[in-house]
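Every protein chain but one is kept in place in this view of the complex.
Our next item is chain A:
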Amino acid sequence: HSPLVFSSHNSSGGSTLLGYIGIDTIIEQMRKKTMKTGFDFNIMVVGHSGLGKSTLVNTLFKSHVSRKSAGWARDEKIPKTVEIKAVSHVIEEGGVKMKLTVVDTPGFGDQINNDNCWEPISKYINEQYEKFLKEEVNITRKKRIPDTRVHCCIYFISPTGHFLRQLDTEFMKRLSHSVNIIPVIAKADTMTLEERQEFKQRVRKELEVSGIEFYPQKEFDEDMEDKSDNDKIREAMPFAVVGSDKEYQVNGKRVLGRKTAWGIVEVENPNHCEFAQLRDFLIRSHLQDLKEVTHNIHYETYRAKRLNENGGLHPISSSDTQESNL
């Protein structure tokens, strides 16, 4: 709480302050507000069954937030069509409340014939955009529109060690323009370090060749600093991750890991897998950016398309929400 001081202009247009005004306290004010209201984050996990999606989400948020822990049995039958199951939790850390929604897609890629199994997912994403749009367009709007849009879609790649499967490229091609896709290599403890490097190179090249823009997209880098940061991240993607919600004792410390007969795989050890990198990237540095890209770019694309067709926003019937922007 410094005393009030006055400012003066200089030639470049910006003002140098002759004393302290207190403009920087805005950050503190924003922080207080955010802590009070909390914020939403919606994450979707896609990949065929058995790739450790639920385990990874639990590990990421260090609490049991996945569909599996919400009471479903472990050996549930594979559903015949792709279902969309969303589970919400409110988790709190350091006074900040986050309403985390995890959207799971059981049945994806599990059938014998997987044609069009991405359609229910694409429909769900567009429905969320539609809901938000309807709220926005209302005459009397709510103060804070509930945000159910999918901010981030983590796509799990099977660790075959050879190539991307056809289903992977098909899915990512179709959805990379309507949602932020973050590809990860699941169950990375299947591969040795050399195998992992080779596989990553191959996957990255294939993604490039197919023209799949995963998050962070190159075209949305705002300045050089962003670009260099994101370039580093893009070089390291897709992250090879291992998930676990069990703790073991290693060198006197308690760590999350998987215990095999020949050693313990430490989830947060950067020499073992890239989980820590993924977590830092997803939560500690780019969480807000994910939400912004979803709101400013993906949602705006959807909105522009919806408002341009039929000459404007008519009373929306259920048949309209089935159009996808693919």
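Structural remarks
In this section, contacts are C-beta pairs under 8 Å (C-beta built on N, C-alpha and C of every residue); 3 or more make two chains touch, one makes a residue touch a chain; residues count from 1.
Definition applied: contacts and distances are computed from a predicted model.
Among the names given as "IBH1-like N-terminal domain-containing protein", "AP-3 complex subunit delta", "Cell cycle control protein" or "Septin", UniProt records the absent chain under the name "Septin". From the options A:113, A:251 or A:308, the residue with contact to the chain not on display is A:113.
Check A:160, A:228 or A:288 against the missing chain and you find that the one touching it is A:160. Contact with the undisplayed chain is limited, among A:192, A:228 or A:288, to A:192.
For chain A, the residues touching the chain absent from view are 49-51, 74-75, 78, 110-115, 158-163, 165-167, 170, 187, 189-190, 192-193, 258-266, 269, 271-272.
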